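Note that one protein chain of the assembly has been removed; the remaining protein chains are unaltered in position.
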Amino acid sequence: MSVLPFLRIYAPLNAVLAAPGLLAVAGLTIPDMSGRSRLALAAVLAAIWGAYLLQMAATLLKREAGGVRDRTPAIAIDVLAVLVPLAAFLLVGTPDRSLYCAVWLLKPLRDSTFFPVLGRVLANEARNLIGVTTLFGVVLFGVALAGYVIERGIQPEKFGSIPQAMWWAVVTLSTTGYGDAIPQSFAGRVLSGAVMMSGIGIFALWAGILATGFYQEVRRGDFVRNWQLVAAVPLFQKLGPAVLVEIVRALRPRTVPAGPRI
Amino acid sequence: MSVLPFLRIYAPLNAVLAAPGLLAVAGLTIPDMSGRSRLALAAVLAAIWGAYLLQMAATLLKREAGGVRDRTPAIAIDVLAVLVPLAAFLLVGTPDRSLYCAVWLLKPLRDSTFFPVLGRVLANEARNLIGVTTLFGVVLFGVALAGYVIERGIQPEKFGSIPQAMWWAVVTLSTTGYGDAIPQSFAGRVLSGAVMMSGIGIFALWAGILATGFYQEVRRGDFVRNWQLVAAVPLFQKLGPAVLVEIVRALRPRTVPAGPRI
Amino acid sequence: MSVLPFLRIYAPLNAVLAAPGLLAVAGLTIPDMSGRSRLALAAVLAAIWGAYLLQMAATLLKREAGGVRDRTPAIAIDVLAVLVPLAAFLLVGTPDRSLYCAVWLLKPLRDSTFFPVLGRVLANEARNLIGVTTLFGVVLFGVALAGYVIERGIQPEKFGSIPQAMWWAVVTLSTTGYGDAIPQSFAGRVLSGAVMMSGIGIFALWAGILATGFYQEVRRGDFVRNWQLVAAVPLFQKLGPAVLVEIVRALRPRTVPAGPRI
Partner (left out) sequence: MSVLPFLRIYAPLNAVLAAPGLLAVAGLTIPDMSGRSRLALAAVLAAIWGAYLLQMAATLLKREAGGVRDRTPAIAIDVLAVLVPLAAFLLVGTPDRSLYCAVWLLKPLRDSTFFPVLGRVLANEARNLIGVTTLFGVVLFGVALAGYVIERGIQPEKFGSIPQAMWWAVVTLSTTGYGDAIPQSFAGRVLSGAVMMSGIGIFALWAGILATGFYQEVRRGDFVRNWQLVAAVPLFQKLGPAVLVEIVRALRPRTVPAGPRI
């Protein structure tokens, strides 16, 4: 285990290293790049692969000492980040093999403290989010059907089938508006306006549900953390628990007024 | 009534079956599809129709036993899902008759637990949502009028009447931006900028109102549910009701600290 | 004053009548409309004008009896809705005179209960909203300057001056994306990506501030209303005020659990 300190690389480096790696992957796909630049980018990929190899070793050695359960995803990511590019290098012949380094996209997820929170919020709001997504699908199909019926006579090359009309519907419902398929009839334009409004409404539902989910999560996290702090302060132990609860909830202090008259 | 178990299909299947059915409807509208694929898709439609027939039978038989009131919408959806395609098949001659299977869009709404919540939120916030929609309409008309006055001399084919200008206005106000009607004058572009801003503002209002509505709904739901749980725990009965209320509100626990000092 | 009941028209009619009126105004601007349709639309405008004349009379007569202050805006809207079209009819010769009926856009604002709430929210959040708008302006100018410097050599006809670049900037920052001005250089496209992100961020700030504002408003409104109801119920008077406050806050009941153990 004495080799561990030499293998260990600083954890955030984990995520940060992925950025130059992915940029190098992107750069290697540019067609008119000189052989020299191409070589430099390949060297960057090799160096990062080496760093990830060290990190995987450190993770696996530490694993022998510590608990396994919670760290399984981290270990899986570390192993994948080494094995997938290696396998691509050995097995894939074309220049496309550098694309497999895109597995490093997983690295930023590995040590983030945000993704567990996001996961809990999505889990708590799963019912509502699935509901809105269902609503989105229903509206999308209904709208594509209506657009198909209204416009198929006028623009058969854009609205000639429901799948084609659905392309228009999703571009409009998300208010992206590429402008490659636009209804020409009066009815089609009224429908378009209604679709845009529905899109904004569904979007607002999504935002509202996620805002609610985050606030619930933050509020519960703060309550648990502050309770433990406040309940231990002798000054506060004379107070009834109702006041204590209130104080706990009004905190993330630093700013609580000096001598409240109690 | 002994036939009921054989007729009953698993409830979520209800919603999930609609997806392949609607995809088949969409596929049947593609013009250059071979007769064989067309037949396969029609068979899919027939199979799903059969499943929905069984389900309708199960629903109607169960209805004899149970209460009628709350289940009226479910029964109506089940009956429509069977009768509308049947009527279309018998009465409509053209290939369009498969479009009538789009009535199956109602199926996902049937057993969802989200839509009642959404309905309550919309009902509670109805006043505000109608207000924002009115504001949207007023801004839309005012903006179309201004765009018409400013641009009608420059682009009579795009801004030659208020209905035409309204198409530009709704595309801009919803920030869709197809790009088929774009003001050319300086004043028209300043107006466009203001319209985009208003659109974002109205959209933000919508999101804010819905977020508020959802949070209110969630908070009330949690309070009622948790109160009944907490009030029954002997440990908590020594506490005054003020603390109880607080505990109730801080919950969806699992994570409440072990031994708070009370 | 015995003439009042005959003059009075039902208040919501106020707002609803504006819709056909504005549609008629829009219809009259369509160039290729037959003289007969044109006459019919003019008749609609005249009829609505007559209804608004009656309503103004009712409002003014009632004014003699009641208090003046709070009703000044309503009176002003009623008078404008009559006088502006009348003046336009008498003074303006061209077909444009029907456009002045657009003053009826004010009618839906007259009796709405939403706009006072919106006004209070905007007033409470004025500091934040002005701040975000300032931020928007600062980002808009900075981005237009950067776009001008980067792209003026490549596309002088689209990015040849800061005002032109600002058109691109506002279309991008609001994520409208007409597609008439698009950066071609690599730096310009990286800038565009950053602008879109900033636009989404500013939009999210707006939504967040308005959501907060609405929630504060709703919470205060509910508290005041429910306090008066709950404090009057004898059952609740044995409780300490801390519980009372809590109960008040958990309400919009109908759903409060039957017999909480207190």
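When the chains are written out, they are named A, B and C in that same order, and each has its own residue count from 1.
Convention: contacts are C-beta pairs under 8 Å (C-beta built on N, C-alpha and C of every residue); 3 or more make two chains touch, one makes a residue touch a chain.
The model shown is predicted, which means the values in this text are computed figures rather than measured ones.
Participant: Can you tell me which of A:G131, A:G147, A:G193 or A:G213 touches the chain that was removed from the display?
Facilitator: A:G213
Participant: Which listed residue (C:G21, C:P85, C:P108 or C:G177) would be found touching the missing chain in the intact complex?
Facilitator: From the options C:G21, C:P85, C:P108 or C:G177, the contact with the absent chain belongs to C:G177.
Participant: If the hidden chain were put back, which residues of chain C would touch it?
Facilitator: 124, 127-128, 130-132, 134-135, 137-138, 141-142, 144-145, 148-149, 160-163, 166, 172, 175-179, 182, 186, 189, 192-193, 196-197, 199-201, 203-205, 207-209, 211-212, 215-216, 219-220, 223-224, 227-228, 231, 237, 240-242, 245-246, 249
Participant: Considering the whole complex, not just the chains shown, which residues of chain A touch the missing one?
Facilitator: For chain A, the residues touching the absent chain are 15, 22, 25-27, 29-31, 99, 102, 105, 108-109, 112-115, 117-118, 136, 163, 167, 170-171, 174-180, 203, 206-208, 210-215, 218, 239-240, 242-243, 246-247, 250, 252, 255-257, 260-262.
Participant: Since one chain isn't shown, list which residues of chain B touch it in the complete complex.
Facilitator: So the residues of chain B touching the unseen chain are 175-179, 207-208, 211, 242.
Operating definition for what follows: only the chains that are shown with their structure count from here on.
Participant: Please determine the option from A-C or A-B whose contacts repeat those of B-C, over half of the contact pairs being identical by residue number.
Facilitator: Repeat of the B-C interface: A-B.
Participant: At the interface of chain A with chain C, does the proportion of residue numbers present on both copies reach over half, so same, or stay under half, so different?
Facilitator: Answer same: the two copies use largely identical residue numbers here.
Participant: Nearest whole angstrom, what separates the Cα centre of chain A from the Cα centre of chain B?
Facilitator: 24
Participant: As a quick test, compute the distance in whole Å between the mean CA positions of chain A and chain C.
Facilitator: 34
Participant: Return the residues of chain A touching two or more other chains; collapse runs of consecutive numbers into ranges.
Facilitator: If we look for residues of chain A contacting two or more partner chains, we find 175-179, 207-208, 211, 242.
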